[in-house]
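As you look at this complex, bear in mind that one protein chain is not there, while each of the others sits in place.
Each chain gets a letter, A, B and C, in the order it is written, and its residues are counted from 1.
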Amino acid sequence: MESLVSIGIALLSAPLFPGIILKVKALFAGKKGPPLLIKYYTLLKLLRKGSVYSSTTTFVFKLGPLVSCAGGIMILLFFPLAAVVPVLSFHGDVLVLFYIMATGRFFTIAAALDTGSPFQGMGAAREAFFGTLAEASIFAILILFYRMTGALSFGEYFTGATPISLTGPSGALLLLVIVALFMVLLTENSRVPVDDPATHLELTMIHEVMILDHSGPDLALIELGSFYKLYFYAAFLTLIVCPLNPAGGLLNLPIFYGVLVLIYVTIGLVESTMARFQMSLVPKFVLASSILVVFAAILTMGFI
Amino acid sequence: MLELIFILPMLTGLVTLAVPPYLGRGVLLVTAILHFQLTIMAWLGKLPVYAERFFSETPEGMLVLLVTSFIFLCIACYSMRYMEETGLSNGTVFPGCMLLFLGTMSMVTLADHPIVLWIAIEATTLVSAPLIFLHHSKEALEATWKYVLICSVGIALALLGCFFITLSIDIAEIEISLSFTFLNQVATQLDPMWLKVGFIFVVIGFGTKMGLAPMHTWLPDAHSQAPCPASALLSGALLNCAFLGIYKVHTVMYLAGLGEFSGNILIGFGLLSMFVAGVFILRQPDYKRLLAYSSIENMGIIAFGVGIGGFALYGAILHMIHHSLIKSSLFLSAGNIHLGFDTKIINRIGGLIKYFPKTFLSFFAGFVGISGLPPFGIFISELFILIGAFQTGHPVSAILFMLSMLLVLAGAAQIFTNMSFGVREHEVLVRENVLRIVPPYILLLASITLCVWMPSAMYTAIMNTIKIIGGTIHG
Amino acid sequence: MFWGIAPSVKARLNTAIVLEIGLPVLADNKKNDNQEPMNIFLLALAMILVGGALPLLTYRWFMLTKCLSVGVTTIGCITGFYSIFSANADPASLAWSWPWLHVFTLAFTFDSLSFFFLLPIFLICPLAAIYSCFYFERAENSLRTAISYFFTNILIVSMALVTAAANMPTFALVWEIMSISSYFLVMYDYEKTTTRAAGYLYFLFAQAGALLIFASFGVIFSHSGSFDFAQAATIPESVKLMVFLLAFLGFGSKAGIFPLHIWLPHAHPAAPSHISAIMSGVMIKMGIYGILRFYFVLGATDIRLGQTVLVFGIISGLLGVLYALGKHNIKRLLAYHSVENIGIILMGAGLGMIGVAQGDAVMAGFGFAGCLLHVLNHSIFKSLLFLGAGAVIRRTGTSHVDQLGGLMKRMPVTGKTFLVGSVSISGLPPFNGFVSEFLVYFAAFQGLQYSQSTLLLTMIAIISLAVIGGLASFCFTKVVGIVFLGEPRTENARRATEGGWAMTVPMVLLAGACLVIGIFPASFIKLAFAGLADITLLGQVNTVLVATIGAHLALGSRLFLAIIFFVVLCRKLLYRGKEITEGPTWGCGFTRPTARIQYTGTSYARSVVDFFRPFVLIRETEVRLQKIFPKRTAYTSRVDDIAEAAMIYGVAFPLLAVLRKLRWIQHGNVQLYIGYIIVAILVLLLVLFI
Partner (left out) sequence: MKNINDMIMVVILLSVLLSLASSRLITLIKIMAVQGFLVSLLPLLLEHHSSMGSGGLIFFQVMILTKGILIPVLLYVALKRIAIQREIEPIIGYHASLFAGLIIILLSVFITDRLHLAVPSGQELILTTAITTMSAGFFLMMGRKKAITQVIGYLMLENGIFLIGTALIKHFHTVYMVEFGLLLDLLVGVMVMGIILHNINHAFDDIDTDLLNRLKD
């Protein structure tokens, strides 16, 4: 029951947090900024509309939003939000989930290519490339976690017998993981310095350019999917930074969401203070994250 | 009377030289059939030996005889049309010399006396020289000159080798009459020093004839200049005869306890031949030379197999049989190609499959066979030799063997592929003809048959052959 | 004795120790009561052979030939399937042997591993045969088609027999028949220079591989003294590593492991598509079969074996997918993906071997099971993709990715099935590719608990597997996106239409198989473990674990589908009564877009390929813009395989140069020829006297 409640809250509240980022950025720029609920308004607006489809597109174009959104929902089902035992969990679920996210990306990219637009193709190529590199970091993290806990599921990582924590054995290595995971988060969710969601020039976009032709509820599904994805990564980071006792039940929620907000604020801060990288520097950035984790994993040979 | 086997073709050959040309071809075919019949009778044990001092019925000799006779029959059928179409049918030289050639080769297979063997091999050189010169071109002349000169020198050395072997009897002061049968019996008492020297000269001498590198130099010239039926006979039968000479002496060496010495020499020559053949097969511009170098390679394989001994020995004997069948088939197919396109230059030939589909079949099948792929027998023989090489503890040689084989394969595959499948516009001069198509098919079929089913008489013969020098090998 | 040999010789012959040729100890010396499965199996093979031979007789009636051959072959394969399942309980009952050439025995025995490898053979081959019915459409080539059928069926039979060969000569025989028949299949379009080059290359690699395999036979035989595989385990441990490496390289050249894969990207585009499907889907797996079989019969537990296999697997996987990205020919691209998938399969096998060496039954079991299941999966989706590519090539006349586009609308069935195949080969859930990759991952994570080299290797393996997966999906978004989506880039692509039912039905069936394995993974994982049932080396399989893993994967993929279904429903609801309009693609301000401004496959892949620069050779030619009003500019780039480049520039050219110098030997000067003879004498005499 607790699990269901927690997942319900997550599914509903996910669009809230990107608003925080926007707010932070606006404040930094000395502006007032949009309301916190801006993303909800956007979604509602989109849902009310109809769609315009390019005559070039096929069913694949419609499949993109569907699969990516489904992937986002799926992963949250397996995640111990606020250290509440997840709805579903099994040994090896992390592999399934990351691959499902990859499926989502596959279809998003295919949908982008379906339009036949050169800009969308360009964006798709970048998305696919950086995503692949980020996958290496993620699996390096999984290796490290397996070395630490012997588990292969989110549930086990945070609510299992030997949960991951900074204070546990070889917990110091988690500092490296936190940095790396944050970098992955930025990459996977197309944030500055990898991508700038607010840019206006299609040539420099990555994620945004891919969804140029989507409109109406389709676009809403895409947005929703990306909110869930961002939410997942942020939650993942939250639980590493601030491990919670599963016994706490729903009481963990406030702490969890507090830290979560902090992470979103950090993202906003990064976006406000950093310029985006030159496109050719991005691979190095992502690679740096995976090297960090691999380094950490190798260090476990000394600890464990 | 066993001697009939070589006397018959010699006599008919001499007769053919005298009779009018149109009878010559008939005599050729009839003699070929009779010879084959006699061979079969000899295999059935119906022909006793008359001059036991000089001739005997050895298993290895009988194998070579059978192969020779069979190939000759096919070649005789083939040359019925071939000689007519090449415009060489007027002379009696071809049928006459072919028959004499057959006669001398049969004599080699039956000879038991080293000197008789030597005389017979020398005689093959002399009677086959006119065959190479048949085209009367400058190149043919050059090839003949080189053939006669180099082979004569080689054969002279072989004679010297025979003398040294005889000397080894003298020095050991054994009172026997000279023959391989007796040599085998007293092998252990012979003087090893002179025996070794003798073997060296015999290997070099008969090796010249057999086409072992570096004495192979005449072979590509002669094979490429001779008319194709003659090349087929040279490659398919003559080389075996020369091999027989080496083999018999190797047997003596083995029985004298010097098997390792002679074996190593054979391995060395074998590998060198394979390598040299590989060098020239790669990017070879002339397909008849290609086939000739391939013969050198295969002789190398046989020498290698014999040198290795044991399992490989069985493989070597099998290889000899199958190589004869396949290579002569290939030469006959090459004859068809040569007739059709009137060129020996590989680069000028392409698209056999389009112009000569039937010849393509035999030509390419021959290539598949010679490359050691099933269903042709060379597959088994090479497998045997390779396994034998490892089994007897010659891993380095085995690796060199494999590399050389690969080199040859790399060269041959390219050429055969391009000739068979390449695209090139041609004017076809002479069409395919049943009489020129069936013999190569029969030869290939024989190889396939022997790969699937081997008559037990033949198997026994091979086993008897190798028993003598494979004695210490066990599974 | 009928030889007229002198009596004394005869006596010596009798006393000579008889040459014993190690006759293999027959596996089925015991009386075989149940002959039925074997008879059915032989019947199936006979039918397939008949199906191959018939066209040679009836080739004058083109349609009849095709129908007859395909029909008989299909029935034969189904019979084969039936015989496998009827003998499933007791594979050993399916054994037979014939004496061969007085020396050998042609012996065939089956075990669970053979059965598993028979599955793809009997599954893919009939589908490919059906497909060929419409693929071969030119009646003037009827003889050639008939010959192609003949060799196809020989190939099928020889592959089936490879899985069953019980001793070395038998194996060598069927192996070589397999090689040569597939060579002829590659040569189908022999008029093309590229085809001939491909055939040549294939022939060379096949034979080189065969020689290595024979060499390993030789080493085994020299120690065990028997041709029988069953005796191979008795050879000394120290030799096993060498034997295995020889065999590994030999089989590797067939399977297409890096750097012995060079023939593969040439042969697959050259062959007709259904042949590529059989070769890539089934035949190269025989190489994997050989590696596994050798490993199991040797019973070697040296960890270095597993490490070698794993390292080769990682390299093949990574570089295979990388080169696939750089290739523009759709079939060549697929061929490189075969290299990649062989890499994944080998990683599974390598992890399994390391597991065996560590005594870890879970790691061993899952590694090998992943390997086997990926063999099956790859055979399904790779043949699906090749069939799809074949349909595209047949309908558009081009195989260059950048000249296609927009085919999803014109060839809907091909497009959809190709999409399924693409997702499967990228290893994405809920399709079959993921299931086997999951098993490999599982084995690899098991390996993390060890230390030092094992840990390091498994870590690299996991990360490589992740990167391979990412790059594969990158590559297949490229293929799907450029070929099937967007606008047609050429007129040919615009005019393309769907192939006939005989082409689409096999693709649909294969796509269905991809989904079925993805949604019902449990029984197929069990099947893979069943394939290992007769392998005693692996230790006890934890059946409970296997079952739970299967159930969990099933849960994952079904849940995912359910969520997608749910989202679809929501979407339907949201769109109810909404206005949907069509318009052109947003051109970002360009007002006159043409199909040519679309992103090409080359540019799509360029950034990734660049990233891996030292391992990929990129050659560019560019005409720079110079004047103020330039007329034309041109840019081409191509990605070269480093193994191929090394083979050409590092091995072939220097070798050819040296050999060309050596040709001096035959200079035509008779005096020096005589000199050679003298030198030979002198050398030998020196050897003798010194």
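Here, contacts are C-beta pairs under 8 Å (C-beta built on N, C-alpha and C of every residue); 3 or more make two chains touch, one makes a residue touch a chain.
Fair warning: this is a prediction, and the values are worked out from it, not measured in the lab.
Asks: One chain isn't displayed here. Which of the visible ones does it touch?
Replies: Visible chains that the missing one touches: B, C.
Asks: Which residue from B:T12, B:S79, B:T144 or B:N240 sits in contact with the chain not drawn here?
Replies: Here the residue in touch with the unshown chain is B:T144.
Asks: In the full complex, which of B:I7, B:L88, B:L167 or B:L403 touches the chain missing from this view?
Replies: For the chain that is not drawn, the touching residue is B:L167.
Asks: For the full complex, which residue in B:I33, B:L88 or B:L178 touches the chain that was left out?
Replies: B:L178
Asks: Could I get the residues of subunit B that touch the absent chain, sorted low to high?
Replies: Within subunit B, the residues touching the omitted chain are 113, 115-116, 118-119, 122-123, 126, 129, 133, 136, 138-139, 141-146, 148-149, 152-153, 155-156, 159-160, 163, 166-167, 169-171, 176-178, 191, 193-194, 220-221, 224-225, 280, 284, 289.
Asks: Residue by residue, what part of subunit C touches the chain that was omitted?
Replies: Counting over the whole complex, subunit C touches the hidden chain at residues 663, 665-672, 674-675, 678, 689.
Here, only the chains that are shown with their structure count from here on.
Asks: Once you've mapped the touching chain pairs, tell me: line, ring, star, complete or other?
Replies: line
Asks: Which whole number of Å gives the spacing of the CA centres of subunit A and subunit B?
Replies: 77
Asks: If you average the CA atoms of subunit B and of subunit C, how far apart do the two points sit, in angstrom?
Replies: 41
Asks: If you average the Cα atoms of subunit A and of subunit C to get two centres, how far apart are those centres in Å?
Replies: Each chain's C-alpha centroid was found; their separation is 37 Å.
Asks: Where does subunit C touch two or more other chains at once, residue-wise?
Replies: Residues of subunit C touching two or more partner chains: there are none.
Asks: Looking at the complex, which residues from subunit C come into contact with subunit A?
Replies: Of all residues in subunit C, those touching subunit A are 405-406, 408-409, 415, 419, 423, 426-429, 434, 438, 441-442, 445, 448-449, 451-452, 455-456, 459, 462-463, 465-467, 469-471, 473-474, 476-477, 480-482, 485-487, 548-549, 552-553, 555-556, 559-560, 563-564, 566-568, 571, 574-575, 578-588, 593, 595, 597-599, 603-608, 611.
Asks: Quick one: in the complex, what on subunit A touches subunit C?
Replies: Its residues touching subunit C are 47, 49-58, 60, 62, 65-67, 69-71, 73-74, 77, 88, 90-93, 95-96, 99-100, 102-103, 105-106, 109-110, 112-122, 124-126, 128-129, 131-133, 135-136, 138-140, 142-143, 146-147, 150, 152, 202, 212-213, 216-218, 220-221, 283, 290, 294, 297-298, 301.
Asks: Give the list of subunit B residues in touch with subunit C in this complex.
Replies: It comes out as residues 2, 44-45, 48-49, 56-59, 62, 145-146, 149-150, 153-154, 157, 181, 184-185, 196-197, 200-201, 203-204, 208, 214-215, 217-218, 220, 265, 276, 278-280, 282-283, 310-311, 314, 353, 368, 371-375, 379-380, 382-383, 386-393, 395, 398-399, 402, 405-406, 409-410, 413-414, 417-418, 421-423, 451, 453-454, 456, 459, 461, 463-464, 466-468, 470-475.
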